[in-house]
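Could you have a look at this structure, given as structure tokens, before my questions?
Left out: one protein chain. Kept in place: all the others.
Letters A and B name the chains as they come in the text, with residue numbers starting at 1 for each one.
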Amino acid sequence: MSSEWKFTTKDLAEKPELLMPGHRACAGCGPAVVYRQILKATRGPIIATNATGCMEVVTTIYPYTAWRIPWIHTAFENVAANAAGIETALKVMKRKGHLKHDHIDVIAFAGDGGTYDIGLQALSGAVERGHDFLYVLYDNEAYMNTGIQRSGGTPHCASTTTSPAGRVIPGKPEYKKPIADIMVAHGIPYVAAASPAYWRDLITKARKGLEVKGPAFLHALAPCPRGWRYDTSKTIEIARLAVETCVFPLWEAVDGEHSLSAPSKVIALKPERKKPVREYLKNQGRFRHLFTPEFEHIIDEIEHIVDRRWKLLLKKCGMA
Amino acid sequence: MTSKQKGWKEIPIAGVCWTPTTEYLTGDWRTFKPVPDLQKCNKCLLCYVYCPDGAIEWKREAEKIEFNYNYCKGCGICANECRQEAIKMVRE
Partner (left out) sequence: MTVVKQKLLALSGDEAVAYAVKQSDVDVVAAYPITPQTIIVEKFSEYVHNGEVDTEFICVESEHSALTACLAAAATGARTFTASASAGLALMHEILYVTSGCRAPVVMTIVNRALSAPINIHCDHADSMVERDASWIQIYVENSQEAYDSTIQAFKIAEHPDILLPAMVMLDAFFLSHTLESVNVLLDATVREFVGTRKIPLVRSHEGKLVPFKLDPKNPVTMGPLDLYDYYFEHKKQQEEAMQRALQTIKQVHDEYGEISGRRYGNGLIDPYRLEDADIAAICVGSTAGTTKVVVDQLRAKGVKAGLLRLRTYRPFPSQDLREALENVKAIAVMDRSNSFGAYGGPIFHEVRHVLYDAPTRPQVVNYIYGLGGRDMPQTLIHEIYKDLQKIVKTKRVEKPVQFIGVRE
């Protein structure tokens, strides 16, 4: 599957800004970059729904709204069910002649808490039923809205307020849940992993997700300066390092067939280009405790996990 | 609450929002201000694509970028990502 749509940054700049400035995301907010990029991928009328989370809060502090498209938030764990309801209503209203548009896209946004954890049931149900919508997971790897608590998406040994870097337990003992693999296993037509550093890749994937008939799942890494403890200017740099170190490889699965996306494909073809995971970890305060004699061995352990997952992915992509 | 705020009869039902965020200026959050050097700028617009706030505008007629300091929070992503080093962060 490929999208016909080709674009330049100028084309994007000339498309309307569907997320208005004046929203109250923190300076350097990764999710806000992800949202802006994704909303540049729209192909026509669209309705958005959002799970509870940072981006729900910062874009709609009453009486203000940053949304130039119809938008609804209802609760934390149910955004996929919102999308299901909207999509179904549109379908039947169109059939009954109550709708002026030929087609309206439906997009659901949720953070990692709303996806890996509390929203997984509704998401699984909605994609199993085959609703036609794009689900965007903006993964900032912890419950940032409530103050940086660990989620199923938090990586191994990251320090959060509920998995602090203690003297005995150095951050989150568990590993990041392979959420996108879980979505592929649902047999849905489109799943992709993207990083806002590779904007063209991310926007193209969002567009494919909208174009495909049936459920699409886009896993977008969304660095958070507050939660990851780095300088606000480094959001894109870190989003790029995640890909360069294979911590967050870019890929897509169309009807279950995996393929690597260009930035990761380059590394697969030229493994010497893969940067050590240390490069990714070192600028983030949430991993600072790993750079001590006591816990430094964990960096190797993380490198090992990253390698293992990368190899599995290469196998799926037929590049092992 | 202050009398300036609207009463229940005056606002839409169900919490439907009635003000765009463009009326909420986030520019005063800023400590450092991005200052572009338009001589160095090659108009790649990466700064536009990476801005979390939509605070960089592409002026099509004038063929140049323009910062909207009403909204720019001064995160510095644009300066960090500019391959031409055409954006400097300057303390306000």
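By our rule, a contact is a pair of C-beta atoms (placed from the backbone, for glycine too) under 8 Å apart; a residue touches a chain by one contact, two chains touch by 3 or more.
All values reported here derive from a predicted model rather than from experimental measurement.
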| item | value |
| --- | --- |
| Displayed partners of the chain not shown (whole complex) | A, B |
| Identified contact with the non-displayed chain, of A:R95, A:K213 or A:K270 | A:R95 |
| For chain B, residues in touch with the removed chain | 1, 5-8, 11-20 |
| Residues of chain A in contact with the chain not shown | 45-47, 49, 56-57, 60-65, 67-75, 77-78, 80-86, 88-93, 95-96, 98, 100-101, 104, 121-122, 124-126, 128-129 |
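As a convention for this text, only the chains that are shown with their structure count from here on.
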| item | value |
| --- | --- |
| Chain A and chain B, separation of their C-alpha mean positions in angstrom | 23 |
| Chain B residues touching chain A - in the complex, by the definition given at the top | 11, 15, 17-26, 29-30, 43-46, 48-55, 57-58, 60, 68, 70-71, 73-77, 79-81, 89 |
| Of all residues in chain A, those that touch chain B in their complex | 9-10, 12-14, 17, 19-30, 32-33, 36-37, 59-60, 62-66, 196, 199, 225, 231-237 |
